[in-house]
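Our next item is chain A:
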Amino acid sequence: ERIALVVKSLGNGFFDAAAKGAEKAAAEIGDVEVIYTGPTAATAEGQIEIVNSLIAQKVDAIAISANDPDALVPVLKKAMDRGIKVISWDSGVAAGGRMMHLNPSDTDLIGETIIKLAADYLPEGGDVAILSASSTATNQNAWIDAAKKILPEKFPKINLVAVVYGDDDSVKSTNEAKGLVATYPNLKAIIAPTTVGVVAAAQVVTDMNLVGKVNVTGLALPSEFKKFIDNGSSKAVALWNPIDLGYSAVKISHQLIKGTKAEPGASFDLGTVGKIKLDDSNSAAMAAPFQFDASNIEEFSKIY
Partner candidate 1 sequence: MSVPQIKLSKITKTFPGVRALSEVDLALYPGQVTALIGENGAGKSTLVKTMTGIYQPDGGEIFVAGKAVNLQSPHAAFQLGITAIHQETVLFDELTVAENIFLGHSPKTRFNLIDWVEMNSRARALLDDIGASHIATDVRLKDVSIANKHLVAVARALSIEADVVIMDEPTAALSYKEIEDLFTLVEKLKSDGKAILFISHKFDEIYRLADRYTVFRDGEMVGEGLLADTPQNEIVEMMVGRSVEQIFPSRTLDIGEPILTVQNFSHPTEFADISFDLHKGEILGFYGLVGAGRSEVMQALFGMTHGTSGVITSQGKTISPKSPAEAIQSGIVYLPEERGKQGVILDLPIFQNISLPSLSTTSRNGFLRMAKEFELARTYATRLDLRAASLDQHAGTLSGGNQQKVVIAKWLAIQPNIIILDEPTKGIDIGSKAAVHAFMGELVEQGLSVIMVSSEIPEVLGMSDRVVVMREGRMASVFNNDDTLTAETLIRCAAGIEEQAA
Partner candidate 2 sequence: MRAFIRNHEFWLAVVVVLMIGATAFRSPGFASPEKLAGIFNDSSMLIILALGQMVVILTRSIDLSMASNLALSGMIVALINAAYPEIPVPALMLLATFCGLCLGAFNGTMIWWIGIPSIVVTLGTLTIYRGFIFLIAGGKWVNADRFSEEFVQYTRYEFLGLPALSWYAIIIVIGFFILMTRTSLGRSIYAVGVNPSAALYTGINIGRTQFVAFCISGALSGFCGYLWVSRYVIGSVEVAKGYELTIVAACVIGGISIAGGVGTVAGAVLGALFLGVMSNALPVIGVSPFWQMAISGAAIILAVIINASSQQKSKRLILKQENAAS
């Protein structure tokens, strides 16, 4: 039994951690080979070529974190036509291109969390900006939409001035972060719901001596971000457990292969992580994001 874990791009610490979880699940199930693959640049075209070769290899399941919700649909449809089980996780694919989607957490909850992370340290309110990954990343867009929706209700004093895109490329993210600081002199916080972006923004804040003036926050791997909590450029960030995510993706794929139907209401056993149930759009969410700050980052940076 072969399950392919296709990620947005290789080398990203978040996905490397997810791959670890996938291996764990495979070892638990036994007789499962995990193929961990992805393009080096986060593009849909690169993922399409990879999916094509996975189809040719007749893998049993593909679990993908997609760079583009629509561009991948045709090729994933083809995979399903050839009898391959397809799920998306982390960053989803439009409904036609997958059997189910595994959200790392509830979208609205993440949207709220990323704003809250900034608002917690801004009792007076103020200007904040979002530095996202690529403009087509499904998950990012969903979170940002959720955040925008919740702003007027729950955080009236927080003023979202801009959303910019760093394409998960460190240079572009750095330049965009610099642009934000230059364009909005009263900026109080940069929210980057992506690991590459949050690191780049924190580095910019450090370099431009803005520690204490601009707070960087968002979603980050503790192991990659510890430095910036330590130096004060960031007060706190949040993330779910990527290991659990990879683990669950493989568990679900395995159950699909074994014949479980992916339909609204169906439930999957995620072993050590627990159980999930599919909603009307055939998606399910895992745990709430977990917050890291000066008190616990040391401990978690050793894990993922």
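Here is the rule we go by: a contact is a pair of C-beta atoms (placed from the backbone, for glycine too) under 8 Å apart; a residue touches a chain by one contact, two chains touch by 3 or more; residues count from 1.
On the choice of candidates, all candidates are chains of the complex that A comes from, given by their letters.
If you're wondering where the values come from, they're calculated on a predicted model, not measured in any experiment.
The candidate from 1 or 2 that touches chain A somewhere in this complex is 2. Residues of chain A that touch candidate 2 in their complex: 9-13, 16, 40-41, 164, 169-171, 174-176, 179, 182-183, 196, 199-200, 202-203, 207, 223-228, 301.
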